[in-house]
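Missing here is one protein chain; the remaining ones are kept as they sit in the complex.
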Amino acid sequence: MKMIQIVLFFFALISFTTNAIDSDDFCVANLFLTSDTPSGYPCKSEKFVTADDFMYSSLAAAGNTANPFKVGLTSVNVSNLAGLNGHKLSAARIDIGINGSVPMHTHPDATELLIVIQGQITVGFITPTKLLVKILNPGDVWVFPIGLLHFQFNSGDGNAIAYAAFSSSNPSIHVISPLLFGNNLPTSTIQKTTLLDAAPIMMLKGVFGGSG
Amino acid sequence: MKMIQIVLFFFALISFTTNAIDSDDFCVANLFLTSDTPSGYPCKSEKFVTADDFMYSSLAAAGNTANPFKVGLTSVNVSNLAGLNGHKLSAARIDIGINGSVPMHTHPDATELLIVIQGQITVGFITPTKLLVKILNPGDVWVFPIGLLHFQFNSGDGNAIAYAAFSSSNPSIHVISPLLFGNNLPTSTIQKTTLLDAAPIMMLKGVFGGSG
Amino acid sequence: MKMIQIVLFFFALISFTTNAIDSDDFCVANLFLTSDTPSGYPCKSEKFVTADDFMYSSLAAAGNTANPFKVGLTSVNVSNLAGLNGHKLSAARIDIGINGSVPMHTHPDATELLIVIQGQITVGFITPTKLLVKILNPGDVWVFPIGLLHFQFNSGDGNAIAYAAFSSSNPSIHVISPLLFGNNLPTSTIQKTTLLDAAPIMMLKGVFGGSG
Amino acid sequence: MKMIQIVLFFFALISFTTNAIDSDDFCVANLFLTSDTPSGYPCKSEKFVTADDFMYSSLAAAGNTANPFKVGLTSVNVSNLAGLNGHKLSAARIDIGINGSVPMHTHPDATELLIVIQGQITVGFITPTKLLVKILNPGDVWVFPIGLLHFQFNSGDGNAIAYAAFSSSNPSIHVISPLLFGNNLPTSTIQKTTLLDAAPIMMLKGVFGGSG
Amino acid sequence: MKMIQIVLFFFALISFTTNAIDSDDFCVANLFLTSDTPSGYPCKSEKFVTADDFMYSSLAAAGNTANPFKVGLTSVNVSNLAGLNGHKLSAARIDIGINGSVPMHTHPDATELLIVIQGQITVGFITPTKLLVKILNPGDVWVFPIGLLHFQFNSGDGNAIAYAAFSSSNPSIHVISPLLFGNNLPTSTIQKTTLLDAAPIMMLKGVFGGSG
Partner (left out) sequence: MKMIQIVLFFFALISFTTNAIDSDDFCVANLFLTSDTPSGYPCKSEKFVTADDFMYSSLAAAGNTANPFKVGLTSVNVSNLAGLNGHKLSAARIDIGINGSVPMHTHPDATELLIVIQGQITVGFITPTKLLVKILNPGDVWVFPIGLLHFQFNSGDGNAIAYAAFSSSNPSIHVISPLLFGNNLPTSTIQKTTLLDAAPIMMLKGVFGGSG
């Protein structure tokens, strides 16, 4: 009888945090019915939340590197791991083939932490006053601060693998070359804002599918 | 006539902040039609907001302490005081009977400030490097930093009352014992992750309604 | 053929950030279908976003200063520049006629940065320990910290123009006199909470349309 | 022997969070050697932190109400409760004598939650579109959103007591009347920015010690 | 005598917010004695704060456009307007000569709001899925979201002037071309991470002072 009292008490204690509304213990993204907000997706009702909402399966397979950069990217973010919603954290697997590279890019909304798993990767980022470059081997960890222009390339003699963590639940990757040459931004505009000549611009517009 | 001009002008000034959309002066929670977001509930339309949205009535009565811990909790959060939405602030009244206690728990999302109103309460929190404990009397104030394991117990000879403020509009209370023993987490899992023996685990699974 | 491969690769790279869900590159306010949240408006679907969402046209005309304060305010915030949503930034144009002023007010949710374009404006803000006042001329810049009581007045001999930037996408302007005298707050309440006599209160209730 | 191993292991586990540097479990303000930052005071070294850093003693006594407003304020913030540093939470005790009031004021940096302990207090806040007023009795709770002009007055027939919690570790109180009339802001400036006549301004400059 | 009482009372009220420590009304940067923190510079002691800490004088003069881009930039940030410290707001004046441009760049830490004052400026920003471009005339306002690649160029037939506001007290400007070509990043690295040929890289290394 005493135990029953205790159990009832703990139902009461629990209800301290679960009145008519859900707790703030987590806010699993409801991706399907409603749109994003500046702080993330609206929360799925707590009663429909399951362990599957907190799991992504799986990063075990290599990304497809059958492309000119020989780079494969597999991203785990709020779009495929809804439990990340509101948490400013996500991950990715990066595969880089021999002589391959992750091209010059920025993440406008996330710092990136890179852990090399296999092979040798040369990393670097550039600010107006600094060019910081390092050769990383398995187990080495590197930080790319938010918004800075950076790159990685396979400087070893085999395939390279790394995992990345980001300080955003849905980081963007903005690759400079397709941003500049992959749309219909006029060649004259690119010229005057980069000092590149028309010839390499038109060449790269061809490569990245741009026009104009 | 001059006054009419002034009045019209102030209607214009006011409309500086109240175009088609509501101001950001407050965002009273619309709890009924829409779900939570990582930053809180969507705002009720300003035209339906009244003083009742900013008032909770009342913490005057003692919480029910007729349970084994002799503790009564009454919480004032965004679920019953919708004006707290988006403000990272809420409150509670805590009644602790003679020999009663608020069991070991954490608030994953809030710092707690405690003001003792009546009686004597011994408080403490525990970190990997510190055990900080104090005896509080009426008028004493104490801080439990966010996420830390803490407890309170009545160390006086009469009923104790305290008010608490939290740095969240909807703080959770995670009591360690029912978290560990009040569900179907297997005894073997609890054993290997706490080093408790099977016997006390099974005893407390009985107490807190757990199985497995 | 090689180029086609590269193009396809970049479509793949781009899709790294554009799965089923929108990127977080921007969150243009959807003002029409849904209500605000504590972090801003829900995002318009990325496919409907155009350049118009990031442009306001235009602040070229002077605001209407045909009122007793001889002040014209034109605000550019998330209500008329939806691309500001979630960005904690907005702007306004302020026109002050000869002898005109921006009355004593606060912005509860924004710091203000003022750039004088034309004329001479005297600015000041007040805290419990400081009264800071300066005369500004064209090109001068001033900061009003968030929440502080402040004012501006035209201290030159021609019309004055300034642009303001705010650290909020939807700043409020709370002008002290109409807050105190423009509603039905009882005269006795204003008396006991300001120490003003009844006569000036009733006079200003007349000016600002208050009663009671 | 096995226990010794376990103990050593837990020393190792604990050192996981306590390398050369302190943990982030708390950041008790070091108020004496160094200046504030926008996020709060630098942290006192963890090894000098004691339970006294998290306790304030005591709010038991009434504040001094022997003044014209008959209001006594006792504040518990990071200056006298250093454990609040970085936590965006603090408290105060408010005593209001018969016919007394807390004058019109704003908190530029904090939302306030008020719990009435004794007596009857009428509360209210004012926005450009709303005047929200309520009569509170013991146990009633009220929210004053950040930055809004508000007031309280004793509307009962005995002394009133309330506790307040704030969403800042060091909230400011900006009382409108001394801000306007308690310094050397010229009467002509106050006139043109409030529309008050010179006579009540000069009267209140006398009351609040202002000149000019 | 009554007035003296009131005055003394308000000294007491004021001291409510000014105990041994400074208020949080502002945190003017102490730039000289101490280093930055992730939230900004340590605060200058309140007793040394003057109106000059909140003023920058002056943006009235055009920036120097005697350079190949014909662009002059004058920045007002925490380094020359210390009152901006902790406020996530700053400003700049931009002068663009005939045929001049602000080259392709990002602000890793700030959203930018642009107000055109004189002339015609074509603006644009680029994301993986959008190229958004507009022609702006005096009074037009534009938003460049944080971290996105963007540009401006003078598309009129006279000098152009704009003011910019930023959501940072110390925004960086990262111009793509000097980042890529203005240091000793090896040509082979630039080639493999941009797909540019060696020839234009070496040409631009010459332009921007790079080597390697």
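Just so it is clear, A, B, C, D and E label the chains in written order, and each chain counts residues from 1 on its own.
The definition used in the following text is that a residue touches a chain if its C-beta (ideal position, glycine included) is under 8 Å from a C-beta of that chain, and two chains touch if they have at least 3 such contacts.
Everything numeric in this text was worked out from a predicted model, so none of it was measured.
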Option touching the unshown chain, where D:Thr65, D:Asn85 or D:Thr189 are the choices: D:Asn85
Absent-chain contact - pick from A:Ala61, A:Ile98 or A:Ala199: A:Ala61
Residue ranges of chain A at the interface with the undisplayed chain: 6, 13-14, 17-18, 23, 25-26, 46, 49-52, 54-61, 76, 81, 83-84, 87-91, 111, 113, 115, 117, 125, 127-130, 132-134, 136-146, 148, 163, 165-167, 195
Contact footprint on chain B, counting only the chain that is left out: 68, 99, 101-104, 106-109, 122, 124, 126-128, 131, 133, 145-149, 151, 153, 172-180, 183-185, 189-190, 192-197, 199-200, 203-204, 207
Touch list for chain E against the chain that is not drawn: 31, 34-39, 64, 67-69, 73, 75, 77-80, 108-109, 168, 170-173, 175, 178, 182, 206-209
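Assume only the chains that are shown with their structure count from here on.
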Chain pair, B-C or A-E, that carries the greater number of C-beta contacts: A-E
CA centroid of chain A to CA centroid of chain E, Å: 27
Centre distance in Å when chain C and chain E are each reduced to the mean of their C-alpha atoms: 20
Where chain E touches two or more other chains at once, by residue number: 6, 13-14, 17, 23, 25, 127-128, 133, 145-146, 148, 195
